[in-house]
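For this depiction, one protein chain was excluded, whereas all remaining protein chains were kept in their positions.
Chain IDs A and B follow the sequence of writing; residue 1 opens each chain.
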Amino acid sequence: MKSKAARTRGDLLLEMRGLRIEGQSSDAWQEIVHGVDLTLRRGEVLGLIGESGAGKSTIGIAGMGFARPGCRITGGSIVFDGIDLRKASAETLRRLRGSRIAYVAQSAAAAFNPAHRLIDQYAETAVLHGISSRGAAERDGRALFKRLRLPDPDRIGERYPHQVSGGQLQRAMVAMAMACRPDLIVFDEPTTALDVTTQIEVLAAIQSVVREFHTAAIYISHDLAVVAQMADRIMVLRHGNLVEEGTASRLIEAPQQDYTRRLLAVRGHRKDEAAPTVDAPVLEIRGVSASYGGGVKVLEDVSIKVGRGRTVAVVGESGSGKSTTARVITGLLPPLAGEVLFNGEVLPPACGKRSRDQLRHIQMIYQMPDVALNPRQRIRDIIGRPLTFYLGMTGKTRDTRVRELLHLIELDPDEYIDRFPGELSGGQKQRICIARALAAEPEVIICDEVTSALDQLVAEEILKLLQRLQNELGVTYLFITHDLATVKAIADEIVVMLRGRVVQQGGRQEVLTPPNHPYTDLLLSSVPEMQVGWLEALLADRAARKARGEAVMESADQ
Amino acid sequence: MSRSAIKFLKSAPWSARFGMAVILFYVTLAVFAPLIAPYGETAIVGPRFDLWGEAHIFGTDNLGRDMLTRLIFGARNTIGIAFITTCLAFAIGGLAGLLAAAVGGWVDQALVTLVNNMMGIPQLIFALLILTITGTSIPVLIVVIAVLDSTRVFRLSRAVAMNIAVMDFVEVARLRGEGLWWIVTREILPNAMPPLVAEFGLRFCFVFLFISALSFLGLGIQPPTADWGSMVRENASLITFGDITPLLPAGAIALLTVGVNFVVDWFLHKTSGLRDEK
Partner (left out) sequence: MSKIVKMVAQRLALGLLTLFTVSLIIFLGVQLLPGDLAQAILGQSATPETVAAFRRELGLDLPAYVRYFDWLGGMLQGDFGHSLANKREISELIGQRLLNTLFLAGVAAAIAVPLALILGIMAALYRNTLFDRAINVATLTSISFPEFFVAYILIMLLAIKMRWLPGISNISGEIDLAERLYRVVLPALTLTLVVVAHMMRMTRAAIINLLASPYIEMAMLKGVPRWRIITHHALPNALSPIINVVVINLAYLVVGVVVVEVVFVYPGLGQLLVDSVSKRDMPVVQASALIFAATYILLNLTADLLSILSNPRLLHPR
């Protein structure tokens, strides 16, 4: 093992100057990183933040002297501890990777080899780089597993990747990166694929080992609140350029650039809570239980009421049954028991049995606008079809209405009416989906994770649009999401689901103010906040409450 | 549109251009066969196995018919029959596949079971079995091969359509209350076109080779109809004398399939990468 004492914090470890990277798009090379400078000192954690296409992941991985297939480094220098990685031989690079620079991927489930046990994959690096013997590596692995609070640390290594849950696998990957006690670890969105309550565990694990071993790290994420917990210093990137750089606290408290300010403001948007309506609910589900193909029940006695003109958010983590609830309401999945009522009238369980008017009144918007629009139809026909189908509009009348709807969703009709979905951006596609739903003149729109596939700033715009449409048209939303920031921004009422059951439902203020059901509290407290030191405070608070003997609910994915 | 089509064609690599030229050449031969051929299709115009010469560029066959004439008419017969067969196979298998994917449930199960069992028997063996009883008239040949080949088309079109049928835009149409016809023709089919077009090329090659093999075995297209597979068989004895004449019809078959395969390969390469573009 290398002596760490000799290397004090503060020496220059990694330096990139004028880094240029090109990416291949349909046979031609295009520059995607335009001369970025980056410096990293020993023991320092640098956060790279940006939306999709910012080049953050490409830059981070270039720090290992690596370019993914379809990418190439074309300019600038990358110097790691005095070694020029761009000029280094393949063998030199190979020796560095894994031993002195390690990598933690976004999806551990895909990045672990399905054919080998965890401990074998852990030990491979250390043995291969001649750092320790097989036995010593395994002992060290078990110790690290324990350190990272993996359950049953002595035996979990004997398992295969598919036998371990996502959050545990991600921590096992952090352990694997630590195996040779590298000088630098590149964390590439390590918690993006995880639920919020699981994310906390992984963040805590990363933070503790990085600090204990004084490892320098590049932490890549699209989520500024997460990066603020992990990084000493943050670089904000956009379209392959540096926007702003500074210490985490300076950047959060006094951002210099407009773009950074907008990223920071993302979670600030709040809606005024509407007064509860006295009318009978427009949509109601009563005692619904459901399963796929008669297997395990994914919904168990779920009842939800949705008042007219209000926004009801259904919140839950993966496997909570929130999307299944939407499928039951739309009639895609007829329930085993219970019923769906619309304006007090019981709807037939299967959508095939519902009348055209019943179908018209409940419309749906999906998570992925890319696959929710037929790529072979023009916008004119996509929005026009419900007009013809439900309202019998044709020719000029229909055309005029399509243009009105495009106006309503803030897209210029002349420019967009004849386009194909492939010629629009993600946010524009989602707007078209909204217009298509509105074309049916529905009373209720079900929004299934409508912002989760979008970049934060785009998502923000979509939420504002939905809010404006509700104010103008009085439409009712059932909002299905895992993202509590979205909930805070848009909901009047909140329904919290856990493993197929409703844990709590009530007005926004009521649900957001603890104490509540322990799961609601766990969920709410796990949402990262935009302030430095939030994670430590949260962990300290949870530890203190545990020490006092209070029941603290833990993530299902422990 | 037409300008982008030209641009699309211009982007083709040499192999695809070569393939397109070959296809064009064969189609011309097939369409204008009676005008191009120097003699009649079945006319005996010289001695048997005459050598290559001025009167008969490629000599004559085992009965004294002009080889070049037979080759040109062979293009018409062999390609024509293979083309009709492929179209029929696509009509049956393609439709059944789309239907199975769109309807699902027991219809899908029944069709899949039927097809799996039919595919349990190798195609050539199955065809030989049936042809033993039905005899080998051209309509029978077309129907038998089309039905057998439709099982392969069914598998692909079902798989492609299944992938599309689970997409949200199809669910949107279902939730809107659209009927089966709309969903199949407007939502699924337009998106299934690129792989199906490529498959048409591949299936055509297969059917074409298959019919030629049957004819070569003496169990396909029957004399005196000019057909490349049978021509190889009829003149095969020349090979032992080092005469390459029997390789001409065989080479003609190979050249066309090579051409089609080159075009399909390029088309697949293009469409798999650029699905989103018009």
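Everything that follows uses one rule, which is that a contact is a pair of C-beta atoms (placed from the backbone, for glycine too) under 8 Å apart; a residue touches a chain by one contact, two chains touch by 3 or more.
This structure is a prediction, so every number in the text was calculated from the model and none was measured.
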Query = Of the residues B:103, B:124 or B:138, which one touches the chain left out of the display?
reply = B:124
Inquiry  = So one chain is hidden, and I want to know which residue out of A:103, A:145 or A:219 touches that hidden chain in the complete assembly.
reply    = A:103
Message = If the hidden chain were put back, which residues of chain A would touch it?
response = 61, 64, 66, 68-69, 93-99, 102-103, 105, 107, 110-116, 124-125, 128-129, 159-160, 162-163, 176
Ask   = Mind pulling the chain B residues that touch the left-out chain?
value = 15, 116-118, 120-126, 128-135, 205, 209, 212-213, 216-219, 229, 232, 236, 239-240, 242, 244, 246-247, 250-251, 253-254, 257-258, 260-262, 265
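Keep this in mind: only the chains that are shown with their structure count from here on.
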Request  = Under the touch definition given earlier, write down the residues of chain A that touch chain B in their complex.
outcome  = 26, 330-332, 351, 354, 356, 359, 363-364, 366, 368, 371-377, 385-386, 389-390, 420-422, 436, 440
Note = Within their complex, chain B touches chain A through residues 167-169, 171-172, 174-178, 186-187, 190-191, 273-278
